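The complex appears here minus one protein chain, its other protein chains still in place.
Letters A and B name the chains as they come in the text, with residue numbers starting at 1 for each one.
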Amino acid sequence: MRIISADSSTAVLSEKFVPISIVATASVLVVPPYREATAFLAEPIFVDIEKGHDAIVHEAELCRDLLSKTKADVVHLDMSLGSLPIEQLSPIQFTNMNISAKAKRHLLNVLPRLRKIGNEMTQKYGVEVLAIGKESIPVRIAELTSGAHAILYACKKATEEKHTVLLGLPSRCQPRSMERGIYLYSLMPAEHDVRGFAEDSEEILKKVNITEFLNPIARGFRALKINPKEAE
Amino acid sequence: MRIISADSSTAVLSEKFVPISIVATASVLVVPPYREATAFLAEPIFVDIEKGHDAIVHEAELCRDLLSKTKADVVHLDMSLGSLPIEQLSPIQFTNMNISAKAKRHLLNVLPRLRKIGNEMTQKYGVEVLAIGKESIPVRIAELTSGAHAILYACKKATEEKHTVLLGLPSRCQPRSMERGIYLYSLMPAEHDVRGFAEDSEEILKKVNITEFLNPIARGFRALKINPKEAE
Partner (left out) sequence: MRIISADSSTAVLSEKFVPISIVATASVLVVPPYREATAFLAEPIFVDIEKGHDAIVHEAELCRDLLSKTKADVVHLDMSLGSLPIEQLSPIQFTNMNISAKAKRHLLNVLPRLRKIGNEMTQKYGVEVLAIGKESIPVRIAELTSGAHAILYACKKATEEKHTVLLGLPSRCQPRSMERGIYLYSLMPAEHDVRGFAEDSEEILKKVNITEFLNPIARGFRALKINPKEAE
């Protein structure tokens, strides 16, 4: 199967580790053995954490954009709603699902836009669009791919604004710098070979010092302290 | 303690990763340090996934068969019912347990047969038979041992029927081929030294090509694509 998916991830944190804004969105094409992205689109978003709900709409758009460039069999959205096709989701169904009132309101809010983009993909490319969320490996790869890009975007922000950026990584992962970019490896059990990658074409990693540590108030999460080299 | 346990595991999958049939059952004897089986009985079952409920009865029988060949102190069945002795399980108790109506019906259906086999083991060999399920390391070792054998059984099926078999492995584990057989290692946290093994006495592994990948729609699960060499 050729699977397209998208996710937004990685947060700028306050000094007290409170998430302030979400940094990046990426859509990915994943093919067997389903370990990393074969193709992707990534964007810096730096959207306020309070407005993060709407990220799902932009994720669907990035899936559609990637789908216009490469063939796929199915699209996985980061919504954990029983792997139902997005076209089958309806307000009535949400009442039977075990989701909070707040999540329900948000779903009802984004559903019309999501269904529109979903229908577009289904009609134009014949793919099914599933609300599969946390059960999907491609969603995880999208999370790690957007996370790897988020590191580069945050490094750029730190150098441009000449101040330290504290970056909260996605759950259970760890970056590894390479000559030509940065990998973000999953640390989830049984995901040791799952990873995202971002190419450092602007050689931004050379302009910063990065310190990795554990987020002390959120187990399983790591954070990066990014200092521009000039500012030291 | 010498513990005997049994489990059924590993599924033949459709192209879309839907489980079709369960491949193998194994009973195991596990002794300190409780990392792998000291003795075992394994069988191919290839039972329809819909009829998988009754596997627990056959598992109890395989425990009894192994118990007739080797001494043990206790038997662990793969039923997560508070580690209660099987003889103490009763319909009244199920009403106080947090289990679904469907699971309750199934339990009531198999309980008479299970208690009969359990009583036999207790009276003949003086062992206690516990419904311990997911808290038991011997149950996990039985799962990995049946999984390792399931790989060999699926390879045999692929060569005999001359077609590809897609095999869904147990949760969070990974196979490693050796000269004389195949290991199935746990990838669960804190189970890095827990494994199952199956001896490839018929050298069936030489007759197939095996590709490992992640199950894209079930995080934590891996799958094997087994191709007979002649058919390529």
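Definition applied: a residue touches a chain if its C-beta (ideal position, glycine included) is under 8 Å from a C-beta of that chain, and two chains touch if they have at least 3 such contacts.
No experiment lies behind these values; they were computed from the predicted model shown.
> Identify the residue among A:V57, A:V110 or A:A218 that touches the chain left out of the display.
Residue touching the absent chain, from the options given: A:A218.
> Looking beyond the chains shown, say which of A:V57, A:V110 or A:L187 touches the absent one.
A:L187
> Which positions on subunit B touch the chain that was left off?
The list for subunit B reads 1, 3, 30, 32-35, 83, 132, 134-138, 140, 188-194.
> By the contact definition given up top, give the residues of subunit A that touch the hidden chain.
16, 171-174, 187-189, 211-222
In this section, only the chains that are shown with their structure count from here on.
> When the Cα trace of subunit A is superposed on that of subunit B, what is the rotation angle, expressed as a multiple of 5 degrees?
Subunit A sits rotated relative to subunit B by 120 degrees.
> Give, as an integer number of Å, the spacing between the C-alpha centres of subunit B and subunit A.
Chain centroid spacing, subunit A to subunit B, equals 36 Å.
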